[in-house]
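The complex is shown incomplete by one protein chain, all other protein chains being positioned as in the whole.
Coming up: chain A.
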C-alpha cells in the first residue's frame, strides 16, 4: 500500500547568493533550520554540504541566484527543503551533468551527483538560455 501525503511548508526564508561571501551565511541559515527540526549531526552535515555545492554551482555557472529555505512536514516527518533558482545559461545535457566527474569548470565534477547522494529528494530542471532550478529535501530522519 502506498500512502500519499502532502508536503506542508512550516517556514519560509529567501536568501540571495550573488557573491562568495554569501555562501557561508546561507549555509548557516540552512543549519539553523536543520537544528530546529532536531536533525542529527550526520544528516545536518550532509545537508549543508549539498547546499554548499548547489549554491556554489549557481555562483560559478550562473553568476548567482536565489535560494528558498523551507522547513517542511509530511505526515510525521519533518525536513528542510532547499530551492536554488538561477537565470543562468542552463544545462543542455542533464544526464551528462549528473555524471560523476563531468565538469565544464575544470573541477572535480562531483557537485551535482554528490549533492543528489547527500539528500533524500533531488529534482533538477534546466532550460538552456533560461536557467536552472534545483530542489532538494533532507528529512530529519532520512
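Convention: contacts are C-beta pairs under 8 Å (C-beta built on N, C-alpha and C of every residue); 3 or more make two chains touch, one makes a residue touch a chain; residues count from 1.
The rule is short, and it goes like this: contacts and distances are computed from a predicted model.
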Identity of the absent chain, which is to be given by its UniProt protein name, from "ABC-type spermidine/putrescine transport system, ATPase component", "STAS domain-containing protein", "2,3-epoxybenzoyl-CoA dihydrolase" or "ABC transporter ATP-binding protein": "STAS domain-containing protein"
Of A:53, A:70 or A:86, the one touching the omitted chain in the full complex: A:53
Among A:32, A:100 or A:127, the residue in touch with the chain that has been omitted: A:100
Of A:44, A:78 or A:132, the residue in touch with the unshown chain: A:44
On chain A, residues whose C-beta touches the chain left out of the figure: 20, 23-24, 27, 41-42, 44-46, 48-49, 52-53, 56, 100, 107-108, 110-111, 113-115, 117-118
